[in-house]
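Of the protein chains in this complex, one is absent; all others appear in place.
Every chain is named by a letter (A and B) in the order it is written, and numbering of its residues begins at 1.
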Amino acid sequence: MTTERVTAPQTKPPLWRNETFLKWSAQIGVFVGIVALFWVLGTQAATNLDAQGREFSFRFLSDPAPQISEGIFTLPENGLESFATGIVNMLRVTFSGIIAASFLGVIVGVSRLSSNWLLSKSATVFVEIIRNIPLLVLIIFFALLCSLFFPELSNEASGPVWLIFTRNGVSLPWLFPTDTFWQWGAFLALGVVAAVLMFRRRDRLREQTGQNTHAPRYAMGAFLVVAAVGWFAHPIAGALGWIWQLLESIVSTVPVLAWQLLFAAVAVFLAVRWIRGFLDSLRSPAGLAKLTDDDYFRIGLAGVIGVGAALVFLFIPAITETIADVTAFVFGFFDQKFEFLRTGSPMRFARPEIIKPANFASIGPQGMTMTPAFFGLWVGVTLFTAANIGEIVRGGVLAVPKGQTEAGLAMGLRRSQLLRLIVLPQALRIILPPIGNQYLNLAKNTSLGIAVAFPEVVATMTTLANQSGQYLPVLLMWMGFYLTVSLLLSSLVNYYNRKLKLVER
Amino acid sequence: MVETRVSQHLVPPEPPPEASQPGALVWLRKNLFYSRGSTILTVLVGAVILLFLRGAVGFLLDQGRQWEVIPRNSANYSIGSYPRENIARTWVSLGVVAFIAGLATAAWRPIGRVSPGQISAAVRSAGIAALVLAVLAPSTFGGRTEFLIAGAVLFVIGQAALMALGDRAIDAFLPTLVVLGAGLVAFLVVLWILPISSSTQIPWTIVIAAAVVAFGVGRALIQPLGAPTVKRSVVALALFALPVLYLHVQRAPEIPWDRVVDWSAWIIPIVVIGYAAVIFVSGAEREAAAIVNGLLVVASIVVWFVSAPMAARFLLLMLTAVSLATPTFGSGEKGRRTVIAVWTGVVLVLMYLFAIGVGTPTLETNNNYFAGINLTFMLAIVPMLLAFPLGILMALGRTSTMPLFRLMSTGYIEVIRGVPLITVLFFFRFGVLNFLPPGLQPDAILLAIIGITLFAAAYLAENIRGGLQSIPKGQYEAAKAMGMTTAQMTMLITLPQALRAVIPAIVGQIITLFKDTSLVSIIGLAEFLRVANNIVPGQPDSLGTKLENLVFAAVVYWVFTFTFSRASLRLERRLGVGVR
Partner (left out) sequence: MTSNGKKEPIIVCDGVKKWFGDFQALRGVSTEVGEGEVVVIIGPSGSGKSTWIRCINRLEVHQEGRIIVDGIELSSDVRNIEKIRSEVGMVFQQFNLFPHLTVLQNVTLAQTWVRKRTKAEAEKKALDLLERVGIREQAAKFPGQLSGGQQQRVALARSLAMDPRIMLFDEPTSALDPEMIKEVLDSMKELARSGMTMMVVTHEMGFAREVADRVVFFDQGQIIEEGTPEHFFTDPQHDRTKLFLSQIL
């Protein structure tokens, strides 16, 4: 008996006991089930729409769209312009909110760590109040505060003033870009490069001589010099316009088929490169490691995506056409912004003004104006995010072990040096990922603007969805938009994370 | 050479040098004026705070404010526009919840302790706040004397208690249960003495009495039944009571008996087949059971696509699930009895839910059969309960070694976490109706619950994944070495540890969810914020009081959220998560 069992060839287990088979059939079963569920829902939707005499479409993007209270297109010609208005409004709140919340948040976090009792207590109270009230309540409250309880816009005065702080909105003096701003922008970019180079040089000098070479100051100086020169010399940068023009004509003259082939080739090439890199990473001096199911799956997926993308490019020329059109449009846009020897100062200073078109005064188009809705949303998300950032900063600094400070002190470092060389670099690693998350949340929270009728993406698109009944396309557009924003922000954060990651044993 | 020194006697400890100086001055010197910079800072911050407080108090107590709208609308805040002649239904619901809460308190025995010193200090702080308010109030404010008196009384009580406690203020502790009971009694006393709301005096008393009675019943049951049984029964009761209260008591639906009878041609055979199948499977060989299960899977897919009634489709689906899960109910005669009981329960619950859910409410409430703070709480609690299983599944999927599961879970989690909650709510409020068969048109509250559940599940899954990944590899290896299957390892070893590790994160998520319920006001459900922001200011006698109502709403949200977060901090400390 025993010898027989030992010498008998290994039998394959029957299918229903084969682990690999079971695992894959379970996965495929669930996958098919989910696809089937979506299919059922989809056909049901088609039937329902049919019964109402409608169909699934994105046509609302080209149909006329209703008026919008503020933004780049207040009278949009079609849904697409309405969408664009929403996006720009959303980005305005997001970026100004991120900047303000970062400043305020760092101040709050540092205040909470302060040894001054009054300061740290007031920061704590601020954080506890803001974090425990729903953001939506804050937004509605501040918008209401602005629109009902700020002073009334004086009906007598008119003309330019320095600050408008009324229930019609808040308006500040501001520097607005003019049509030569882009030319100056080229110099600003150059200035950044110069600053980086200068910083590196001075820092190397410090390392070589041991003297403090004031690298940050020199870098700042380099930037300012280039910027100042550019302020007057920017007409020269207008020459870039020719380059943009050339690029535009290249993009628009090369036939679409060539681009299709190129894109398809690039897709396949990228997939192949990824697979090769992946296999290389598995290869050790002892040879290629045995591939697991998972590895096969990844390779297969990469291949399918690569080939699929190539096929999509080849068989749906509309995509390539759109890409080419957009690229040409972007180059054309730049071309307009740059013109050799176009003169004029790149920025224009403007003060807010009160105008009186009819019986009642209103805020003129000069100045940087926040409507009550913008004000409420902006103040709400800023305070909310600042409270969270404050907690993160505080936690990050506290998380640097005490021994680190002591070791630095024992070596004779000054408090300021200690903070800059030891505590902050370590705290930053802890702080950055959650702060990136906060920025993402802020971007998503701007969607609450709809509650105060601020026309951002959700508000403008909801109007279109209600008008056309096309809820699914609108949801898809929301998803596409927010996922793009999330992806961009989180890849930025990941990049920094990777750069800052500690090497562990 | 080094000389040898020996000190013959030990020096006794001395008191620290500053102890002789007066306390308050030392405190000020050390915390506010310890250097020139800190003095300037203190003065500056103090001035800003004073100005801000003055402005805020002046604004809130301005002559124009009509704070009396808040008590006048207390019914709106609690139940929205729920028909007043049916208000007894809400009290019944509340009573049932209180009863279950009382049982739960008895079963779980809150073991934490509360420091009387903290309570006294809080009372004193409240007194100081009232005094500051009275001092800073604008000259037109009428209630200044009342505030002064109340503030002084609170301050004196707090201070006296602190002084009486003396050194014991920090060390002494009261059991949480005593504090809880005292709080309830205080609430009742205030309710009966102060003329706030005379119509609710009796119902509240009954509700609280129900909680107290339930607590007694629970304590009495623990002895004969044992605490685990009581706990399990309380959970079962809660899970059963929630849908009954939600679908039956609050909505008072008209049950469409003709429809239910119509289903019978489908339902009765499925129920019978179900009994046969589970009895067979619970005793069968592995291969035979697999064949039956396979048949059931095929049948449920087929039935799903033919035009069977929704109830039949779901019932067959549930049968397949129960049959697949049969081995987990144990083996032998006991296992068979359990599985029969489970199948019976599933049939009853499902049929009940379908009959009730399809029936239209008889109350003319415009879909507001839950509203006000009631709806807010329900939207926080129910989705969280429902999201739990889904979140666990997603977390397991995302950490699984099976690539397709991982892909699907990751895709779901990342997509949901990438979009704002409001877009999900919009879609479920308006868009999702397009995808359902004309017969199945759930009401707005149910759709909001589903939307929030799907949203919360993604975040929950990420939390649980964090817990799963924090479990040392050795745990998996030890479980495998004992011969456990993957399912056993997950259910018995890794998942319990993971859930325990992420309790604080989950509590944090519940708090976030509680705040996020305010978003459903945007899609038109009459939860607390909508009552404050739209419904009350829209009443003819309360026009132009948006600000007062918003401030009130903010305070209410703040009180609940702050209490939760403090409680969760205590919990965190007690669990010692992160300290271990």
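Just so we're on the same page, contacts are C-beta pairs under 8 Å (C-beta built on N, C-alpha and C of every residue); 3 or more make two chains touch, one makes a residue touch a chain.
Predicted model only: the values in this text are computed from it and were never measured.
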Worksheet item: Which one touches the absent chain: A:T178, A:Q417, A:N466 or A:S491?
Response: A:Q417
Worksheet, complete the sentence: The one of A:R131, A:K337, A:R429 or A:K444 in touch with the missing chain is A:R429
Discussion item. On subunit B, where is the contact patch with the chain that was removed from view?
Written reply: 1-7, 10-17, 19
Item to complete: Could you please point out the subunit A residues that touch the chain left off the display?
Response: 206-211, 401, 403-404, 406-414, 417, 421-422, 425-426, 429, 500, 502-505
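In this text, only the chains that are shown with their structure count from here on.
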Fill in: Mean-CA-position distance for subunit B and subunit A (Å)
33
Worksheet item: If you look only at subunit A, which of its residues touch subunit B in the complex?
Response: 16, 23, 26-31, 33-34, 36, 40-42, 44-45, 48-49, 114-119, 122, 128-129, 131-138, 140-141, 144-145, 148-149, 293-294, 297-298, 301, 444-445, 447-448, 450-451, 458, 462, 465-466, 471-472, 474-475, 478-479, 482-483, 486-487
Worksheet, complete the sentence: Listed in rising order, subunit B residues that touch subunit A in their complex are 31-32, 34, 38, 41-42, 45-46, 49, 59, 287, 290, 297, 301, 304-305, 401-405, 407-408, 415, 417-420, 422-423, 426-427, 430-431, 434-438, 515-516, 518-519, 521-522, 529, 533, 546-547, 550-551, 553-554, 557-558, 561-562, 565
